[in-house]
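Taken from a larger complex, these chains appear in their original positions, while the remainder are omitted.
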Amino acid sequence: MVGALMKVHVIVMPKQSVLDPQGVAVRNALKEVGLDTVESVRVGKFLELEFRTPPSEMKLEEVCRDLLSNPVIEDYTIQYHSTADS
Amino acid sequence: MKIAVIQFPGSNCDQDCLRALTDGLHVPAEYLWHKETSVFGFDAVVLPGGFSYGDYLRCGAIARFSPIVKAIVRAANDGMPVIGICNGFQILCEAGLLPGALIRNQSLHFVCQPVWLRVETDETPFTAKLDKERLLRMPVAHGEGSYFVEPATLAKLQSKRQVVFRYVDESGKSTRESNPNGSMLNIAGICNEARNVVGMMPHPDRAWDRRLGSEDGKLLFESLVGSLESAVTL
Amino acid sequence: MVTQLTPEVVRDHGLSEMEYERIRAILGRDPNFTELGVFSVMWSEHCSYKNTRLELRKFPTTGPKILVQAGEENAGVVDIGGGWAVAFKMESHNHPSAVEPFQGAATGVGGIIRDIFTMGARPVLLLDSLRFGPIQGNTAAVKKNRRLFAGVVAGISHYGNCVGIPTIGGEVYFDESYEGNPLVNVFCLGILRHEQIARGAAKGVGNPVFYVGSETGRDGLAGAAFASRDLTEESKEDRPAVQVGDPFKGKLLLEACLELLASGCVAGIQDMGAAGLTCSTCETASRGGTGVQIDLALVPQREPGMTAYEILLSESQERMLIIVQRGQEAKVKEVFEKWDLPYALVGEVTDDGMMRVLNHRRMEVEIPAAKLADDAPVYEREAIGCQAAPELRIEDVPMVDLQTSLVQLLAHPTIASKNWVFRQYDHTVRAGTVVPPGSDAAVFYVREADKYLAATTDCNSLYCKLDPREGARIAVAEAARNLVCSGATPLAVTDNLNFGNPYRPENFWQLRESVEGLAEACRRFGTPVTGGNVSLYNQNPTGAIDPTPTVGMVGIIDEERWITRQHFRDEADVIYLIGPVGREMGASQYLAIVHGRKECLPPRLSYDLELGVQAVVLDLIQRGLVKSAHDCSEGGLGVALAECCISGERRIGALARFGHWPYRLDQILFNESQSRVIISVRPEDAGATEAVCAAAEIPFGRLGEVGGSDLVVCTEQQTLRWDVAQLHQAWYFSIERAMESGFEF
């Protein structure tokens, strides 16, 4: 029933300089279950936003910086997709 | 004199903070709702612990945009004493009133236990009545309390004596074992450069009654009251 | 869409042919598909207790302090004096937790909290009683158990911590019988003024009916039915039956409802738990002796295109049904907008006793509410007892090195310190926790009422497996003993009956025996049952769980100075054992853990002895003679003495002498005879203490003194010595060690 929505993916990852205990835990767990060639794991957030009408890139950058990520500890990347079907 | 205890949706230490002030110290204090746009009429602000707005996304990330926090930022910049406890500390960092960030505990677990704190500076309204090096006993209870900041800022925090509390053992030494969450340099609380804004993870609001095992938390609020009174008199 | 009600459809709804006929008789016609769904959830075991109702009637439910009886409302209410009362109850979320431990446990917490504030009470504390398969080792099964355990604890911590209700006690056991079917029982207690008691009744014809809280989605469809079936491998496919909780919404809903109730405009209130909107509408109507009519089109919905069936049976979390005095609608608007919560006027109270559900003004459901809610069939299931377990012949127990046995017991996860668990729970929020987790019972100061409450949960399911009746009696006795050791006088009980499939006669026999044991013991201890919960079908492919009738008990402490902890405090204090030394080793942890035998007859409980011991301990405490009190439970005297030495913030040693002892030393150390408490007193109070015990004609003995850095136990023949630092190591870090050796996040 949804019209053609504009889909935006925002990926928020911990900065390299920030230690990521969850990533370490996952890595150890993977080794446990036999994926022993795993070097490193980092765990971040994946946000899937759907818009009725596309927001301005500037505005989007702004909310990614101010709300969706915390520049002290995280970096973000934005991926644009035209329609709702991923 | 009147102290504001902020109520966000999801605050759960608001009542504890208010009681610490009214029942513990018998000083006038009132709740202030997150939708309010000013702290006019109050002399100091307490941001209590809890899960403001569910703490979704990041602790304090959404609260930081609430009307009351905008007002608190203005008041703080004009020198009003502000303390953020636990979630309050996280909000102050997100709002940029304090440097750094509070990330997931190293253990990846929520941690609730009593800790020892060492007072690192008496040059804040909340520690003015405390001797430097003095040890305090109170509980921590948080999942994201590991203090992180880039090295440059960390050095600045140290040189400007902005570290207010450190986690230590009962003999006063800051050891790995006494650090409940993996905070850098065992940092439990800090203040801003102007020294009127303090953030801390441990809970003075849960240590103001003998029955709770410690009354040390009272000392912070007494310091605040003292500072406010002396500020009034001059 | 019109679905034909073939026999298959009826069976898939868990309804028997007989039950279907009963439905047709009630309606005087065939039900439609939606009505069939409504009956199926209301008549599921979970909602109707059709297989246990007759048993539950055996509980004592009245008493001078009981303000609201079990069964009357969502939870019982007990007077604590000064115009204040407590409402408390225990609920299980076993099956959801088996499929999705984190969300299953979290929503379990949310559900019991709503049960309590539905009564008009402010929830102030939580306890959790947990059972899992073994967590030590590295087999696939053990890793799965660890994952379930970690997930459940994280889920409870997630919800309880966020809502800001301290989790101040509980219990955790690990045993093969819970593999794949963990038990997650959560206890919540709230406080209220007598005049604040709220009712779940639709009173006042013409009064508006409001829906408040989260939008309705497709989650948890038919969860009540889910809880009324065996767990199988396919349970993983029962996907929609697992709901996701939102503790943040739960907190807002709690505050908003208490605010609305305080305004006095509420005529009736009911949470939407199992069977959601269906259960809350027909139950409020039936309680009020009225009818309720609602239109589903007005219900806030999370997903488009939901059918009447889906909306009615959804178990989305954080929702309530509120009946408001006509003319007070504005108040609801004001409060729920303040808290940014969805709310909607969905219908009204009617006078004809019917539950009428429309969808866009089209009639979907038309059922006599009282019949739906209360006329579910009740069954007397077949019960076949198994033969009694044999007495243990001590000669059959090989001698082992007791030096290591004690360490082995202390390091077993069932006995080891549970700090890995309760450190993940916020147990200090609300600034009222006087005795935190880690002592026999937790003690909480209710500031608004100026009262001290003690609470505990207990059940030794190994006893219950080998003698359900005696095991149930002992569960009540131990709960009371734990309260008494903390200085409290027991008030009342809530229970959670966790059993296997009731259609298996041996399971039903266990249930009946346990209920009768609980009922009898509750009478003898003067602690009526205020409510509880039944969880059946706790099975895994290898069979039923050990019967687990968990007891939650609440007590009150009138004076602060009576509050007592379990650990030894100062050098030279004198140690007494109140009660007999005992020799019963059947069903003991020593036998199970050290000798690998879950066998033989459990200890026998003597009410007179137990009540006598508890009376003396309480008397000694109230005279100000007692510095520490700890009861003997799993692991017997040896473990209890060790815990006295190592469970305080400061560790301290002790010396216990048993003089001339004609039996084996392992019998002293590890027998689990009941009615035993270890106390310590100031040296100068020794005389007074002995006088009180002698006067009460209760067996007691002076064991020795507190002090040093070793625990020393000696008889004329033998001396054993342990370094308390080492005992502490084994006991305190055991669970943490186990959990670190496997993944969980």
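Letters A, B and C mark the chains in the order given here, with residues in each chain numbered from 1 onward.
By our rule, a residue touches a chain if its C-beta (ideal position, glycine included) is under 8 Å from a C-beta of that chain, and two chains touch if they have at least 3 such contacts.
The structure displayed is predicted, hence computed values, not measured ones.
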Stoichiometry of the full complex in this file, given that only one copy per chain type appears: A x2, B x1, C x1
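Keep this in mind: only the chains that are shown with their structure count from here on.
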Centre-of-Cα separation between chain B and chain A, whole angstrom: 30
Chain B and chain C, separation of their C-alpha mean positions in angstrom: 36
Mean-CA-position distance for chain C and chain A (Å): 40
Chain A, residues touching no fewer than two other chains: 22, 25
Set of chain C residues in contact with two or more other chains: 745
Chain A contact footprint on chain B (complex, rising order): 57-58, 61-62, 65, 93-94, 99-101, 103-108, 148-150, 182
Contact footprint of chain C on chain B as seen in their complex: 9-10, 12-13, 15-16, 19-20, 23, 49-51, 53-56, 108-113, 139, 141, 143, 203, 205-206, 208-209, 211-212
Complex interface listing, chain C residues touching chain B: 154, 157, 161-164, 246-249, 251-252, 339-340, 422-434, 445, 447, 560, 745
